[in-house]
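Okay, structure first, notes after.
The complex appears here minus one protein chain, its other protein chains still in place.
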Amino acid sequence: MAAILVSLVIGLPWIGSVVVWLAGNKRSSFQHTTAVVASVLTAITSLVLLAFASADAVIRIPLGASFGELTFVPDGLAVSLTAIAAVVGSLAVIFSVDYMRGDAQLGRYYFLVLFFIGAMIGLVLSGNLLFTFFFWEITALCSYGLISFYNDDPKAVAGGMKALIITQVGGVGLLAGTLVAFAALGSFQVSDLLKNAEAIPAASLAFIAFSFLIAAAAKSAQFPFHTWLPDAMEAPTPISALIHAATMVNAGIYLLARFYPAFESVPSWTMSVLLVGLISATIAALSAVIATDLKRVLAYSTVSQLGYMVYAIGAGGVLASQFHLLSHAVFKALLFLAAGSVIHSVGTRDLRRMGGLGYKMPFVRNVFIVGALALAGIPILNGFWSKELILEVGLEHSSIWAYGIMLFGAGLTAFYTFRMVWLVFFGVEREHLHYHAAGSAMRVSLGILAVGTFVTWLLFGGLNGLLSTTLPFHEIEHESLVELVTAILSAPATWFALVVVAIGVGYSWVRMRGFKFFGGGALQPLVDTAFGFDSLNHFVVQLFSKSAERLRATQTGELNWNILGIIGGLLLVLVVLWMGA
Amino acid sequence: METIQYGLFLLGAIVCAYRAIVSKKILTAAIYLACISALVSAVLYLLGATQVAVMELSVGAGLVTVLLVYAVSVVGDDALDPASVVPKPLAFVMVGVVTILLGFMVFPAVEKNVDTSSLALSIALWKNRVLDVWIQIALIFSGVMGVLGLLSEKTPGRIEEIHK
Partner (left out) sequence: MLTPLNVILFGVVALLGVGFYGLLITRNLIKVVMVLQILVKAVILALVLAGKLSGNMGLGISTAATVIVADTIVAVVGLALAVQVRRRFGTVDVPQISTLRG
C-alpha cells in the first residue's frame, strides 16, 4: 500500500506536468484545471501517506552490484516534508490560477511547477544517496527555470543564473560527500551511512560532514551562500512562495536533519552548523530592517528563519527544527501569497510607494497580519510555539552568547515585520495606486493558509510521534502536545523572548510615530553588497571567465593538435601506471 | 633462430612504415603499405595463425592497395604543403617518450614460450564466436551502404571560402 502511495505521490505531479505541457498554450483553462487537479490529488495522497510511514524501504529498484538499490523510504522526516511540499504546492498552484491568468507561456510554467513538486517529494523520500542527488539536481533545474521565467527581463535571468550557480556548488558538495561515503562504506544507502558512521575513518567522515554542510548551506541560502535568495525574487510570486519559502530551501534543512546522528561526533561540526545558522539569521534580519522591496524583506526573513532552523540542528534539536519548518512553511507561504496579491493589484514591489492599502484590501490585510504575527512569534499562532521551542533548545544546549544573539534576532524579526505591515497597509497613501480585490482562487489559498497558521501547532504530537517512531538513529523523545505547551509556557526562555519581541514591537512603534522607517544609515552600504559576499561572488565569476577565455586557445579544432592531446593523455596514463607498478 | 626471423621481418615492417609516412606521393605510400602487409602476414604465419595470415595478406596487400589507387585517381596526387601542423621535433619527442615507456613496461612480461597447435579459424569463429560473425556481416553491410550513399551523390555545391 505504501509503495503504491509513494509511486502516486511522485508520479501524479510528473504525469500532470507532461499533460499540461502537451495540452498546448491555446487551451489555457484546461491547463489550469489539470494543474490544480494534479496538485490537489498529490496533496491528498501525501496526507494519506502520513498514516503509512515506516522506517523500511517500500520500493526497491535493483541497479546491479555497483550502485546498490534505488529505494524510497517513507519515514517520519520524509512523509512530513512530503505533506508540506504537496499541500503548500497545491495551494500555490490554486493561487497561480488567478496570478498567472492570461500569461502566454502557461505550459512551461505549470510543467516546471509540477515537475518540481514531484522532484522535491522524491528528494525527501529517497533512501539512496545517489537518488537523492538526482532529485536534488532536478529541483535546482526547476528553480532556475522558474526564477528566470520572465526571460525577457535581464534581472530575472541574472537572478536565475546566480541561483543556479550557487546551488550547483552545493550540489558538488553533496556529490563529493556521497562518493567519499561510497568509497568508505561500499554502499550508497542512507541507512548504511547512519548505521556505520563510526566505522568510517575520521578524516573521511569530517570531509563528508562538511561537504554536506556546504550543500545544505548553498541550497538553503545560508551564510556564506546567502546572496542568491534575495535576487531570486524576480520569480512569479507563487513560485517564491512555493520554492523559496516552503519547499526547496528546506532541502538543506532536511539534509542536515537526516544526517545529524552520523555527523554529530565530528569535531566542531555541530559548532559550525550552529554558527552558520546564527550568522545567517542575524545578517539577514539586519538586511530586512532596511530593505525597501516587499519581496526582498520576505526573502531576507526566509533566510533568517532558516538560520533559526539550522541553529536548532546545531544545538541538537532536530525535532524543534522540523516543527519550525512546518510552521514556517505555512506562514511564509501565506505571507508571500498575500504579498503576491498586493503586488499583482498595485503593480509595484516598492515599499516606498505603497501605503494605506489596508482600507482598500481588507481581506488581504487581515491574512497578511495573521502571517506577520506568526513570523514575529506572537502567542497562539504557530510561529510562537516553534520559535520558542528552538530558543529553549538553544538555551539548554548552546552557549549563552549564541542564545543571546538569537534572542536579539527575534526582536529584530518583530521590528521588521511590524515595519513591513505598517508600510504596506496602514498610514498615509504615498502614491495613488491602482488596486483591485483579490480573485477567488487567491482567496481560497490565502484563507486555507491563514487557518493553517492558527492550527498547525496542534499537530506537534503527531509530528513528534512520526519522527520518534520511524527514525531509529535520531534519539527523539516522545513528547505530547500538552507536555510541549506546559513546557514552553513555563520555561524562562519563553518569557525572555516575549519581552524581547515586545521591545521590538515597541521600538517599531516609536519609529512609526516619527516616521523614520526609511534610510538605512550605517547599515546601508553593508547590506547593498550582502555583507561583502556579492563582491566575492563577482570576483570568483570573473576569475573563471578570464581563465576560460585564455584556455580557449588550446581548443584549436585541428586534427593533428587533437591527436597530440590524445597522445599526451596516453602518456599520462602510462606514467601513472608505471609509478603504480 | 626464430628470434632473428621475427626481428628481421618486424624491422622491415617498421622501416616500410616510416617510409610510407614520409613519402610525398600517395602511390608510393600505398606500395609501402602493401609491403608492411606482406611482412606482418609472414610473422603471423610463423606464429601459427595461418588463416589470419592469409586474410591479412589478401586484404592488406590487395584490397586496400586497390582502394587507395582508386581514391588517388579520383582525388589527385598533388603535392601538398609539406610543413606539418605540429612541429616535427615535438611529435618525435612525444612519440619517442610514449614508445620507450611502453617498451619498458612491456619488457619483462614475456617469459614463457607457450606452444599451441594452430586451431582452424572456422571452428573458432562458427562454434565459439558466432556473435562476432554476425557483427562482421552487419559491418560489411553498413560499410557497403555507406559507400554507395557517399559515392552516388552528384557533385554538391562547392564550399567557397575554404582558405581562411
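Residue numbering begins at 1 within each chain, and the chains themselves are lettered A and B in the order written.
Assume a residue touches a chain if its C-beta (ideal position, glycine included) is under 8 Å from a C-beta of that chain, and two chains touch if they have at least 3 such contacts.
This structure is a prediction, so every number in the text was calculated from the model and none was measured.
Participant: Over the whole complex, note the residues of chain B touching the chain we left out.
Facilitator: Against the missing chain, chain B presents residues 2-3, 6-7, 10-11, 13-14, 17-18, 20-22, 26, 29-30, 33, 36-37, 40, 43-44, 47-49, 51-52, 55-56, 59-60, 63-64, 67-68, 70-72, 74-76, 80-81, 84-86, 88, 91-92, 94-96, 98-99, 102-103, 106-107, 109-114, 116, 118-119, 121, 123-125, 128-129, 132, 135-136, 139-140, 142-143, 146-147, 150-151, 153, 155-159, 162-164.
Participant: Residue-wise, where is chain A in contact with the chain that is not depicted?
Facilitator: Residues touching the hidden chain, for chain A, are 557-560, 563-564, 567.
Please note the rule applied: only the chains that are shown with their structure count from here on.
Participant: When the C-alpha atoms of chain A and chain B are each averaged to a single point, how far apart are the two points in Å?
Facilitator: Each chain reduced to its C-alpha mean, chain A and chain B end up 61 Å apart.
Participant: For chain B, which residues are in contact with chain A within the complex?
Facilitator: 84-86, 90-91, 94-95, 97-98, 101-102, 104-105
Participant: In the complex formed with chain B, which residues of chain A make contact?
Facilitator: Contacts found on chain A: 558-561, 564, 567-568, 570-571, 574-575, 577-578, 581.
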